[in-house]
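Quick one: the structure is below, questions incoming.
Only a single protein chain was left out; the remaining protein chains are all shown in position.
Then we have chain A:
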Amino acid sequence: MTTPVETGRTVKMEILRQDTEGGATRWEKFEVPYRPGMNVISALMAIQQNPVTSDGQNTTPVTWDMNCLEEVCGACSMVINGRPRQSCSTLIDQLEQPVRLEPMKTFPVVRDLQVDRSRMFNALKKVKAWVPIDGSYDLGEGPRMPERKRQWAYELSKCMTCGVCMEACPNVSEKASFIGPAPLSQVRLFNTHPTGAMNKDERLAEIMGDGGLANCGNSQNCVAACPKGIPLTTSIAALNRSTTVQMFRNFFGSDNMVD
């Protein structure tokens, strides 16, 4: 436990609470002691230590997800002052008060700020976001990847499945089946990998299914919101080109050639 630094200042918070999945929501106000350099998570921890609203009512501690605390795991995403972002890397000093926290409602809300991002992980399975190398014998080294390709592919590999792009996307919601920007960009990443490219037609076939790539409406919110600066819309446009080619190949092609 850190020793509290007495600054005499407080941080005003407003949090959208929800006790059960699909249950009723309510706003609760809190006022927590300010410490220099604090992030949203440390403010939430202060509420956890003293779960009392600003009008003196006892309440339950606010729940949220967190893990790495350095913006690489993607678990602590929430909507902070209207924008989806990570609560670990969002500093209180840079926010307007009251700090308004809401869960990313594009996902099922488990409790308070905790959401269930399963649909993203299921999407990664669906599009086969991996390089299959399993076999009954040693397959040896794969083909080399050109260095310049590796450089931009590395940018795509920074995706931490945090869900911010999904929350920002107007076409990802309960009423639409769109797979969303993050899993699509992973298709481009694994189709770029020289060994991964050996199964690129399988991944393209997946995103050419229902709720796939074509459901993108080009609002380009994803690329504006991505905390990792991943060129998601460039990935989507690149996949649009790949699927255009694949579409003709599927119809006019002579067999199931990958290239």
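What we mean here is this: a residue touches a chain if its C-beta (ideal position, glycine included) is under 8 Å from a C-beta of that chain, and two chains touch if they have at least 3 such contacts; residues count from 1.
One rule holds for everything that comes next: contacts and distances are computed from a predicted model.
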Identity of the absent chain, which is to be given by its UniProt protein name, from "Alpha-glucoside transport system permease protein", "NADH-quinone oxidoreductase subunit I", "Succinate dehydrogenase cytochrome b558 subunit" or "Aspartyl/glutamyl-tRNA(Asn/Gln) amidotransferase subunit B": "Succinate dehydrogenase cytochrome b558 subunit"
Contact residue for the chain not shown (choose from A:S42, A:T161 or A:T233): A:T233
Chain A residues touching the omitted chain (full complex): 82-83, 168, 170-171, 173, 175-176, 208-221, 224-225, 231, 233-234, 236-245, 247
